[in-house]
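Below is one structure, written out as structure tokens, with a few remarks after it.
For this depiction, one protein chain was excluded, whereas all remaining protein chains were kept in their positions.
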Amino acid sequence: MLVGYFTERPYQDPKSGLFGATGKDIQDLSLSNIDYDAMLGADLYNRYLDEKVYCEEMGFDAIMFNEHHSTPFCMGGVMNVEAAIVAKTTSKVKIVLNGNILPIWDDPLWLAETLATIDMISRGRLVTGWVRGTGRESVSHNSQPPFNWERFQEAHDLVVAAWTRPGPFRWEGEHYDYRYVNPWMRPYQQDPHPMMMIPGVVSRNTVAWAARHKYPYVMLSTRIEPTKLSFDYYREVAREEGYEAGPEHIGYLWKVHVDETEELAYETGRKFLQGPGNIFLEGSRGVASPVLQNLPGLTDRNNLLPTGQVGFVAASRGRSTSDADYSKPRAAATRAKAVKGAPKAKAPVAKAPAQPPAAAMAASYDEQLANYTIITGTPKTVLPKIRHVLETLRPGSVFFWDGDGAMTHDDTMRSLRLFGSDVLPAVKEMGDELGLISPFDRNPMHAPPIKGGRRAKAPAKKAAAKR
Amino acid sequence: MLVGYFTERPYQDPESGFFGATGRSIQDLTLSNADYDSKLGADLYNRYLDEKVYCEEVGFDAIMFNEHHSTPFCMGGVMNVEAAIVAKTTSKVKIVLNGNILPIWDDPLWLAETLATIDMISRGRLVTGWVRGGGRESVAHNAQPPFNWERFQEAHDLVVAAWTRPGPFRWEGEHYDYRYVNPWMRPYQQDPYPLMMVPGIISRNTVAWAARHKYPYVMLSTRLEPTKASFDYYREVAREEGYEAGPEHIGYLWKVHVDETEELAYETGRKFLEGPGNIFLEGSRGVVSPVLQNLPGLTDRNNLLPTGQLGFLASSRGLDQEAAAKSSRARAAQTRAKAVRGAPKATAAPAAPAGPRAGIQAATAASYDEQLANYTITTGTPKTVLPKIRHVLETLRPGSVFFWDGDGAMTHDDTMRSLRLFGSEVLPAVKEMADELGLVGPFERNPMTAPSIAPTKRAAKAPARAKRAPAKR
Partner (left out) sequence: MTTHTAPKAHTVELAGGEIHILEAGSGPPLLVLHHSTGALGWRPLHEKLAETNRVILPDMPGYSRSTLPEWARDPRDLAILMLQLLRKQGLRDVTLVGLGFGGFVAAEMATMNSDLIGRLVLVGAPGIKPPEGEILDQMLIDHGDYMRMGFRDEKTFQKFFPDLENSDVRSLWEFNRVMTARVCWKPYMFNRRLPPLLPGVEIPTLLVWGEKDRVVPMSIGREYARLLPNAKIEIVKSAGHLVDYEEPEKLARLIQSHAR
């Protein structure tokens, strides 16, 4: 099993009200970077980078980065800068990028060049994932939403070609044109190219695409049951493709905080939902902009995964733009949810930003503890819960999401230390016992063919890919 | 004075013949990256990055990176990756990027985001220069050459705006469109933004542009006399702009290798011209591709058809071969004088080394000694290089100097020997010289806040000073 660490690197600034319980709204499109304090930014970047080195010391197999634009909940605006640094400041961990936002690149050859360089400097430790990005990313780099999915696929194909086809060659796709692809660099990993992982939350398209490419698919902090269904869908597509997906093909990321006492763990874990946390996640204080979530043509609405049915996701994905009252996004989101009839309205009830959301948040926090999307405790108490997740989902890669929201450096370091001393060794034993083979133990791209795959229906498959 | 170190990070691969005296041509457009060995690449990147850390230890003030694409003479295909790393692995040196190739970016907001992040991580040590790139770069990222200079200027303006104007704002320029510029990051340096340096070889446009922005201009390994003339031109534009350019506004990069003995220095210095050295530089083994040097519209040219062709077209019989031949004979001498076939004006590069590779050894040898004589290469022991460095400093009076070393066929050991001697015996003496000569560096006196002087006569010609004027050639 591959065990990794993840944080979104929140921009924690008590002064500007973007951190803690100041109540400042961090809805997209409502912020100005004039509030950004670069001295604080310097401290935070260096803190998060130093924590990554400590992760390696503590025995994590991997460190994961992500990227978002124009938002305080994730400082990885150019994740590849961080990836470059840890390529040199660490020596063993896999550097998992989940992921570069392919469609917003007008010139994805930069990604092929950048990532090949990083893979070399790290001596083959790069795991390069791809995402489609959200409305926020499309707007920040002004990339046309209706072509998002097409550009995702073509940019991926171009990067792979730049890595594997001897140059020079010409590339004349639907969205990208090159007259001379021949970068003077190649990735260190050449079997056939750096490992890829595809993270996702709701898109069926992406799951199917990942399964067709035999790329491991990582579900991001989604609830256990719909996550299981999504993995089932991956396996189904895999069988159509003529191979059996194993644990090496699936990964799961969720929030785990370990601490010295049960009380400290509980109180510190609550900070996941404080500060500038990811607005897409249950219980976050942030507010997704329905405008950005509803850019024309960005998502294929008929193709959501079971996880997409969970109320909060539907709400944060902005099904509410038919409601003109953007100034009350939460109310709108709530109404939208009602309209859509989202199953299991257990999702956090939207809380009005004006009043301290303590009660709502507490409920949500406890609920998430109950449903395993957040786990807190001492090493002794978190292990059985982690085991439950492993047994239920059977992922070959897991990523513990910690040190986020309002958690301080000290909070993070306490947890990392305990992970190292008491949690990771036990988790790896569980992984072995449960046969949860990692993508580095068994190359997912070399999965052997099985009989009876519905591969014969090749044209139908192709059509599906074109969606 | 700011004293820095530079190498192009050559891809030194004896196996594939890109290194040493195997005689393999490294002309652009003739190579395939199928020959690229990424295990070797890993070793070389890590070697060059480790050497940068050693530069800081021995006392350099700055380390300089550059970027080229699809070529073995410079491994900095994505220089910002290296810049990011040294931002974390060093703690004092300035990180000088000379520079990011603005026009080949279709979405220069990435540069604003990337460089702001690096500036923060380094805690304000980034010096971010800009270049226009050669034909190689335009082709590698398929950027339209005719818009190179316009895109250079607009991309720069966009990056500066993203760093200094509070977001969100809209940007609707000639070449770039954004509906929402509001990156959640700002550079660490905010007075007014990270220091910029603009490197160049001979483009007057670029010199004038740098002078108008009060950005230090760094001449790259050019001969002393034309370098001096270019600096004079910078000062002239500065006076038109209403300020006096000082040493903080100019920089110079040249090849200096220090070694333990005079003989070792001489023999090791010769390696500058061996291996995959920069093909634009005197004595290099590489060959410039005339096609890439002559991309349509990459260099400035008249928008008017040259008069010779007008006469040709006026002949109503079109292909009048006799007339064409007659007029062509008249121009033949001039055409032949041009090393690059058919180049309208060889403005992008200094005279290219003559094409045929026969007799390269002799040519290289002559060129090496000649370059030693004209100071574009300096080699010796600390004792013997110092007077030569002093000569350069006195002649050019730069506030920033960059010693270019560890290039071509030089090994890690060659590089480390030189760096060690730089640290123990050369740098302290050079800094003393600079103090004595009053060579103020851009970090001692901010070039962007140079005080106003009474403008010269030509400054009255206000329209000529319009920022965009040179773009509209």
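Order of writing sets the labels: A and B. Residues in every chain begin at 1.
Methods note: a residue touches a chain if its C-beta (ideal position, glycine included) is under 8 Å from a C-beta of that chain, and two chains touch if they have at least 3 such contacts.
Quick caveat, the model's predicted, so the values are computed rather than measured.
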Selected residue (touches chain absent from view) among A:F65, A:W163 or A:Y180: A:Y180
Looking at B:G129, B:P276 or B:P290, which residue reaches the missing chain? B:P290
With respect to the chain omitted from the figure, which of B:P145, B:G269 or B:G380 is a touching residue? B:P145
In the full complex, which bits of subunit B touch the chain not displayed? Write them out. 29, 139, 142, 144-147, 290-291, 294-297, 301, 303, 305-306, 308-319, 321, 324-325, 327-329, 331-332, 335-336, 341-342, 344
Residues in subunit A touching the chain absent from view: 170, 172, 174, 177-180
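Everything that follows uses one rule, which is that only the chains that are shown with their structure count from here on.
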Where subunit A and subunit B are represented by their mean Cα positions, the distance between them in whole Å: 39
